[in-house]
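A protein chain is absent from this complex, but the other protein chains hold their places.
Order of writing sets the chain letters: A and B. Residues in each chain are counted from 1.
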Amino acid sequence: MPDILTAIWEALPFMLSGAWVNAVLIVGAMLVGLMLGVPLAVGQVYGCKPVRRVVQIYVWAFRGVPILVQLYLFYFGILAWASSIPWLGWAHLESPFLAAVLVLGLTSAAYQSQIFRGAILSLPAGQFKAARALGMSDATAITTIILPQALRLSIPGWSNEYSILLKDSALAFSVGVMEVMARTRAVASTTHQPLPLSILAGIIFFALTWVGVKALLALEKKVRIPGYSH
Amino acid sequence: MNDSDIILKVEGLSKAFGNKPVLQDATFTQRRGTLKVLVGPSGGGKSTLLQCINYLIPPDQGRVWLDGRQINPKSRRELSAYRQEVGMIFQDFNLFDHLNALENVRIALLKVKGMAKAAATERAMAELARVGLAGKADLYPAQLSGGQKQRVSIARALAMDPKVLLLDEPTSALDPELIGEVLTVIKDLAQAGITMIMATHQISFSASLADEFLFMEKGRIVEHGSPAELLGKDCCSRTQAFCAKLSELAGDAGQ
Partner (left out) sequence: MDDTWSFVTEQVIPGLNLGFWATVQLAVPSALLGLFTGIVVGVLRVYGPRPAQRLANGYVSFFRGTPLVVQLFCWYFGLPQICLFIESLGPVMGVLNALHLAWVPRLLVLSPMGAAILGFSLCSGAYHSEYVRGGLMSIRTGQIKAAQALGMSPMQTVLHVVLPQAVRRALPGCGNEIVYLIKYSSLASVVTVNELTGMARGIAKSTWRNTEVFFTVGVYYLLLVTLATFILGWVEDRLSLPGFERRRE
């Protein structure tokens, strides 16, 4: 019994720095998803027909192809190919971490776009009309009237996306990112104590979920607008 | 004056938001079939008073009697029964966005009164016809003009056979040319003997129908009396001063 405890104790710093890798990975992926998901959602709601089609195909492809497949394709395919072309000077791009952030982010953008779309659709069409009536351009109306309201309403959906990204980030071990699950395997293979280490990994994931969800709840409270139920 | 004539009695209603009092000691009685008009500057507490009457805003203090029965707002059943007897018209309509005009009028008949669908539909259609909207029954709120929306919301309230109707600036969200259609409906209701309390800035319209004016300022009812008393030529009431300023500003849009 004490053996197990010492094994865990010794592995703790190693495991915790893995938690940091996961945290940076999903924050990066959430931001990529946000920056791409917002224009996708706006395009799907307000765009002309070709734009809507493009968004639909994007969402379909990224929601439909498993992350693991995308990771392989992206890391061993596209990134490996791009970084092997000498005159591009992208050799340093062959980083598993970058590949994981991009793949998780691009996939998350597809999911996040649907969250934002739902939020935009829950605003009455009159809001956009009123903004136009003030002489705003469509872009101004969307950025100053629609999105500030819609993004507030997206926070609950965002916390779902956060928790799922956290779970999916464990897949990054497949291209060699040393996140918590990869470290769990590595340590378990030397100490032959998989169960307590798995429990430790579970606790780390639960704690990361809890912190993120609580932070988003606090954000939601802070930006709440009077006049809405609750 | 017979006591059974009094339909609504309000005593000492007060409300503060934080430590800012917005309604102080509102007290009045209202007889069956009369129209009371609330006037006064914006922010004076008219909406707060109206919503305290049916406990949409729970007052900090005060009591309300409907038809001689004191309301106990703590009992949910009693409160629901009371609200069914007090209709409310909102400034910004508050039609249910997911229901068409007919369904908006019918929903409370079905779900609150428990009426059968056919009877509720018939009643709802009759109320829509009364406000001149029989032809618009299957349009959704977003497909109606402001005046039509407000008439649907009046039909929705009337369908419940309310003993008292509260109207909170029913025309102030409307274009000038749409105000007339709503005022016509309200006039018909007044002449049909429906008891109403209405907050409004339509002074000359309401002066011709009202039994009493209540002038509210800073959360208090500072003056009350018949339109003739308060607006008479050689009377120097606050009400008159306020109304004179209103009509000056508006070129008397209230006709």
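Heads up, the rule we're going with is that a contact is a pair of C-beta atoms (placed from the backbone, for glycine too) under 8 Å apart; a residue touches a chain by one contact, two chains touch by 3 or more.
Just so you know, these numbers come straight off a predicted model, no measurement behind them.
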Exercise for the section: Write out, one label after another, the shown chains that touch the chain missing from the document. Expected result: A, B
Handout entry: Of B:Pro59, B:Pro141 or B:Pro227, the one touching the omitted chain in the full complex
Key = B:Pro141
Completion exercise
Cross-chain touch to the chain not pictured, restricted to A:Ala7, A:Leu79, A:Ala100 or A:Ile115, is A:Ile115
Practice task
Decide which residue listed in A:Ala7, A:Val21 or A:Val45 touches the omitted chain of the complex.
Solution key: A:Val45
Practice task
Could you tell which one of B:Val10, B:Ala26, B:Ile71 or B:Leu95 touches the chain left off the display?
Solution key: B:Leu95
Fill in the blank from the handout: Of A:Pro66, A:Pro148 or A:Gly176, the residue touching the omitted chain is A:Pro66
Completion exercise
The missing chain sits against subunit B at residues 51, 54, 56, 76, 80-84, 86-88, 90, 92, 94-98, 107-108, 111-112, 139-143, 153, 156-157, 160
Exercise for the section: Extract the touching residues of subunit A with respect to the undisplayed chain. Expected result: 45-46, 52, 59-60, 63-66, 69, 111, 114-115, 117-126, 128, 153-157, 159-161, 163-164, 167, 202, 205-206, 209-210, 213, 227-230
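We take it that only the chains that are shown with their structure count from here on.
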Practice task
Find the geometric centre of each of subunit A and subunit B from their Cα atoms only, then give the gap between the two centres in Å, rounded to an integer.
Solution key: 50
Problem - subunit A contact footprint on subunit B (complex, rising order) - result: 97, 142
Problem - Footprint of subunit B on subunit A - complex, ascending - result: 124-126
